[in-house]
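Moving on, here comes chain A:
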Amino acid sequence: MRFGSKSIGAMFGEVAGALFKKPVTEQYPFERRPVQDGYRGRLVYDPTKCVGCQLCVKDCPSEAIHLIILDKSAKRFVIRYHVDRCTYCGQCVENCRFDCLSMSSDLWELASTDKDSFTLYFGSEEDVKLVLSKAAARIAMGPSED
Partner candidate 1 sequence: MEPAAKSGKFSIPIGPQHPALKEPGHFEFSLEGEIVTSATARLGYVHRGIEKACENRTWIQNLYLLERICGICSHIHALAYALGVEKLAGVTAPPRAQAIRTLVAEMERIHSHLLWLGVAAHEAGFDTLFMYSWRDRETVMDLLEGLCGSRVHYSANTLGGVKCDVSPRHSEAIHRGVDFLEGRTRYYMDVVTHDETLLGRTRGVGTMSLDQAVALGAIGTTARASGLARDIRVEAPYAAYPDFPVRISLETTGDLLARFLVRLNELLETYRLIRLIVDHLPEGELQARIPRRIPEGEAISRVEAPRGELFYFLRSSGSDKPDRIKVRTPSICNWSSVLVTAIGHKLADMPMLLAGIDPCFSCSDRSVRIHKKDGEVEQWSWEILRQYGIDYYR
Partner candidate 2 sequence: MDTVSSLHQAQELLIPYTVVATHPSPDRLDIVLRTRNLLPAVQALQAAQWGYLSAITGLDHPGFDPTEAKSQPVEEKKWDRLADPYIQNVGVFSTPHLEALYHFCQGAAILTLRVKVPRTKPVLPSLCPLIPYATLYERELVEMMGFEVNGASSGERFILPEDWPDGVYPLRKDFESLESQASSGGSS
């Protein structure tokens, strides 16, 4: 309703029109918003290319990534990655010259009910099992700083 310069309810047209349009609200989790590619989700590690230079560990702003070296010459490494500490800035991906790190754009629903699912171990199966068994043994021996 426009009366010269004054107008009561300047948004009348828009608001009335909205009645007949579909609301923009998306019913997550039933409808999921398409994620742009290139979205920085959770870290993905490819152990085959890694040489253990630890450049990624050095520059991580929140110390979310640690490299456990099982055998440097045989290039057997395991990465311990803290999902809850990571700020998803992508600096480790940027630093890695052998591009064995990348951030997947579809792994972004990372909520979970227990905290220890936030500590992930990347590497070949038997390396990871080895590290986990060592860790378990150490815990069994008594609390030790990790």
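By our rule, a residue touches a chain if its C-beta (ideal position, glycine included) is under 8 Å from a C-beta of that chain, and two chains touch if they have at least 3 such contacts; residues count from 1.
Selection criteria: all candidates are chains of the complex that A comes from, given by their letters.
Just so it is clear, the structure is predicted and the values come from calculations on it, not from any experiment.
Student: Please name the candidate from 1 or 2 that touches chain A in this complex.
Tutor: Every other option belongs but stays apart; chain A touches 1.
Student: Which residues of chain A touch candidate 1 in the complex?
Tutor: 2, 5-11, 14-15, 24, 35-40, 58-62, 87-91, 94, 103
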